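Every protein chain except one is present and positioned as in the full complex.
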Amino acid sequence: MKLRLGMIGGGPGAFIGAVHRHAAALDGMYELTAGAFSADAEKSRAMGGLLGLAPERVYGSYQELIGQERQRPEAERVQVISIVTPNHVHFDPARLALENGFHVILDKPMTFSLAEARQLADVAEASGCLLCLTHTYTGYPMIKEARQLVAAGTLGPIRKAYVEYPQGWLSGPEESTANKQAAWRTDPARSGAAGAMGDIGTHAFNLLEYVTGLPVVRLCADLNTVVPGRRLDDDGAVLLRLSNGASAVLTATQIAAGEENNLRVRVYGELGGLEWQQADANTLLVKWLDRPTEIRRAGTGYVGSLAQHNTRTPAGHPEGYLEAFANLYRNFALTVQARLAGRPAPPEALDFPGVAEGIRGMAFIENVVASSQSQQKWTEFTV
Amino acid sequence: MKLRLGMIGGGPGAFIGAVHRHAAALDGMYELTAGAFSADAEKSRAMGGLLGLAPERVYGSYQELIGQERQRPEAERVQVISIVTPNHVHFDPARLALENGFHVILDKPMTFSLAEARQLADVAEASGCLLCLTHTYTGYPMIKEARQLVAAGTLGPIRKAYVEYPQGWLSGPEESTANKQAAWRTDPARSGAAGAMGDIGTHAFNLLEYVTGLPVVRLCADLNTVVPGRRLDDDGAVLLRLSNGASAVLTATQIAAGEENNLRVRVYGELGGLEWQQADANTLLVKWLDRPTEIRRAGTGYVGSLAQHNTRTPAGHPEGYLEAFANLYRNFALTVQARLAGRPAPPEALDFPGVAEGIRGMAFIENVVASSQSQQKWTEFTV
Amino acid sequence: MKLRLGMIGGGPGAFIGAVHRHAAALDGMYELTAGAFSADAEKSRAMGGLLGLAPERVYGSYQELIGQERQRPEAERVQVISIVTPNHVHFDPARLALENGFHVILDKPMTFSLAEARQLADVAEASGCLLCLTHTYTGYPMIKEARQLVAAGTLGPIRKAYVEYPQGWLSGPEESTANKQAAWRTDPARSGAAGAMGDIGTHAFNLLEYVTGLPVVRLCADLNTVVPGRRLDDDGAVLLRLSNGASAVLTATQIAAGEENNLRVRVYGELGGLEWQQADANTLLVKWLDRPTEIRRAGTGYVGSLAQHNTRTPAGHPEGYLEAFANLYRNFALTVQARLAGRPAPPEALDFPGVAEGIRGMAFIENVVASSQSQQKWTEFTV
Partner (left out) sequence: MKLRLGMIGGGPGAFIGAVHRHAAALDGMYELTAGAFSADAEKSRAMGGLLGLAPERVYGSYQELIGQERQRPEAERVQVISIVTPNHVHFDPARLALENGFHVILDKPMTFSLAEARQLADVAEASGCLLCLTHTYTGYPMIKEARQLVAAGTLGPIRKAYVEYPQGWLSGPEESTANKQAAWRTDPARSGAAGAMGDIGTHAFNLLEYVTGLPVVRLCADLNTVVPGRRLDDDGAVLLRLSNGASAVLTATQIAAGEENNLRVRVYGELGGLEWQQADANTLLVKWLDRPTEIRRAGTGYVGSLAQHNTRTPAGHPEGYLEAFANLYRNFALTVQARLAGRPAPPEALDFPGVAEGIRGMAFIENVVASSQSQQKWTEFTV
């Protein structure tokens, strides 16, 4: 049976709301049943109509959605709520949803501040409900392959990692135009303490820790605001130390004119290295000291269990961003279904980002901002 | 409102059935409502259960599905039927569905033989129903961009085209193993007159005519059966002439060991050329005589109306095979919905393959087989 | 000691003459000592001056060069003569040089006609002198690696090969401009029976036979003259059979607008395949049925003896076209030096194209032209 899904946010003009809907739809494991798509009830209703929802399941606010769905019979009410609003409207609806017994899918970064994230973690734990944080990029099968290869020691102890996330779409003062995406992302009151570092730096940070399996313990950040008048960073670079002493470099920018969304990660151990970039997402390069680089490909018979579990088609049928996103939704659905059925979830389904990753992401934002403002070279990574 | 969808074929172990289901689901425009997933009623029921269908909408045969759905009230019965069976079970269910007033989505090639295809065309016309033939690759946004650039004369008159489709999965005698996909595709009684040329050569042929906008008028084919004991061609090359006198080369093989699904097309006019390959599907290279090659990318602001209509995410968020497939489903849904509402379909939605492409594809198979058996160099392309 | 080199052709405006001089210079194994750079004695002298030759070693005709060098003391006269003239001026100077005891480096194709090539082969044999034919592309280290892998049976028996050579520089009527390269290459009186097929098709043919180690035994050609008024083919495609029954496809065109010099070869056996393209010349992709594709790279420790012998720098220091060309010169020098010293040449130095390849190349031109004019599908490859 499909899980009944409610959505908070994702009204007209939103980017990520539509992505969540595609991701939820792709595998037929969710039925979008209810929504509070906008704080403007009219707009919410219009979007609900477009999406073919029953009018009585379209709400004018998230409070209304959660309150009224809570009243519905268990067999009818939504089971999972996706929250796809700007960052400053993550904490309140997530807390309310969890407290009312709904499992939650939450867009990243987890909250507006680290303090909120810590509080939400407590709420989640107390609620007994599940939470998935949509760090999309860890949903890619070849990223999972990378993690599995590193965890198996295939590359030897990790020594060095590079993760870079260049975009160019904020090269000009987009926030002065009608671009709603730009407006809230560059607004400290809606985005939080960081701009580019919060929006995409957190993805890069999550990817780094996910692939290496090593937490960051120290960092040295250099954040910049390149576009005049902008109120948050739109560019930055961070030197890092991982828990085993390895060093890493993370860069994220939204002013690299001409770049699309060019996330790339490289990790090197004593024996070899690996390289992945989103633009060629179904490929993982595995490099060796003394033999030819391998082109590992999604959908082949030789990839590991995680990559296999997170692929739908045979090799040569490229899967992309929506499929990676859908992998998070699918794994979360498998886990929620197991919970509902009172059985353990399949281990490979448990591999989705959640509260722990959310807290570390918020800590990253706060540590990076603090480091950037400091004259001291190294800042300990504190949570 | 979602269109109610019935499916014929796509039981356990099928490859393309699952693809059709993902494609139908992605945009939330269809609700899979009924199915005859296997000629084995037990298997059909099991699959229906897995998919969460109401048991009374799961049928033991396509005849049963069509017959019983026909009886249901109009507001309840399926509106579109997807046929995802092997080639020899295309014609009968498609005819029956059309004759009973259902719109049809049909996997390629259209039928078992050209004669069947011609007959089905007549049935479709008489029925007044719509038919979509899933030549996936024309669903890619950058293929649509290519077609639009050529049609606009951007490259000048077309002079030369290459289309190649190498796969390696039939390098060994897979049909002697438990591989169901290999078994029917290499069986003349189920696949038709051609093996590789029917399975993937037709895709390449369709892509060639779609991008150039020029029909093939003459050909010279060399088909081979490389794997001992195989009963149909598993490899071939075809020299072609297009209606304007341009020449082309088409190759398709399933014994290129180590190749995945490496479809590529290149077209050259007087002023420039273009190149696309599925492995990098969101990119179209546009080459010029006297200035730098351009990397055109899906999801950007500068691509044409067709590419824009067939993309869901901004540049840098790769879309792939399932999205291309979903584009066919989406365009067909928009067209069917317009038909149901009695209004004209939006022009860009009409851009999906149908009866005409199906007939040409079957003619390609028959002409290619005839040419390969002939000692004469050129065979006129007859339909 | 450096070999003393004489050059015939390669005057001002020539393309390939300068390439030969770079190739001869790179490894310091030749000293350009004499030249007849142009049939115009004035131009020859001017070029000799530019190149810093002693005036008395610059000649007004090839006859003069050969005649006078022959008179010089053995310790002074040139030992090798490079002939870099248009095709119709290959046979006479080559014959004269051989008959006078000079070793010869000859640009491809070998001669103006197959009959000339056969005759030159007899002259060469009678003379006891050595001849190198500059099929550049077999000088690339990763092409040598490809040949060695195939010869070792690594891919299993060969089943299929594709070789393609698209250029775009003759997309317009360049021969009507001041472009000397275009003028002679499109002139039947200077180029021979074929245009594009002679100029670059012979390279592709040579590469096919070199990598597979299999001679072509049958072919079906389709040659075209695309640019109005042109007197030779500027485009073509050829279906081929190799001696073991494998099939192949060769395409060569000079009207693919926007293509530079995009030679590519792919070969598939029972167990795997390989792919090389000149644009990424230091890489050889080796593909497998059931494990990741390997990126083999020039200059690494794991490549075979031929690749190692033909590389000057460690991996990651790209070598290119001039180095490939220089490999022919270097191997020829090693062989000539061994001959002069009365010892056997090192086996890896003997790996350069010569008379045998030249005859097959000329036979290719004649067979391809005959096949293209025939209505019969297959033409036996005769020499």
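Letters A, B and C mark the chains in the order given here, with residues in each chain numbered from 1 onward.
Keep this in mind: contacts are C-beta pairs under 8 Å (C-beta built on N, C-alpha and C of every residue); 3 or more make two chains touch, one makes a residue touch a chain.
Quick caveat: nothing in here was measured; it's all calculated off a predicted structure.
Write down which of C:G67, C:P188 or C:G320 is the residue touching the left-out chain.
Touches the omitted chain: C:G320.
Among C:E99, C:E260 or C:E348, exactly one should touch the missing chain; which is it?
Within the whole complex, the residue contacting the unshown chain is C:E260.
Check each of A:T293, A:T313, A:T335 or A:N367 against the chain that is not shown and name the one that touches it.
Considering all chains, including the one not shown, the answer is A:T293.
For the chain left out of this view, which of A:N206, A:T253 or A:N367 touches it?
Residue touching the absent chain, from the options given: A:T253.
Spell out the interface residues on subunit C facing the chain that's missing from view.
Residue positions of subunit C that touch the missing chain: 1-2, 15, 18-19, 21-22, 25-28, 32, 51-52, 167, 169, 259-262, 278-282, 297, 299-300, 312-323.
What residues on subunit B make contact with the chain left out of this view?
So the residues of subunit B touching the unseen chain are 285-286, 290-297, 300-302.
On subunit A, what residues meet the omitted chain?
Interface with the chain not displayed, on the subunit A side: 155-156, 159-160, 162, 164, 166, 168, 171-172, 220, 222, 224, 226, 235, 237, 239, 247, 249, 251, 253, 255-259, 266, 268-273, 286-289, 293, 374-378.
Note that in this section only the chains that are shown with their structure count from here on.
Take the average of all CA coordinates in subunit A, do the same for subunit C, and state the distance between these two points in whole angstrom.
Those two chain centres are 55 Å apart.
Using the average of all C-alpha atoms in each chain as its centre, how far is it in Å between subunit A and subunit B?
The mean C-alpha positions of subunit A and subunit B differ by 34 Å.
For subunit B and subunit C, what's the span in angstrom between their mean Cα positions?
So the centre of subunit B lies 43 Å away from the centre of subunit C.
Residues of subunit A touching 2+ other chains?
Expected reply: 297.
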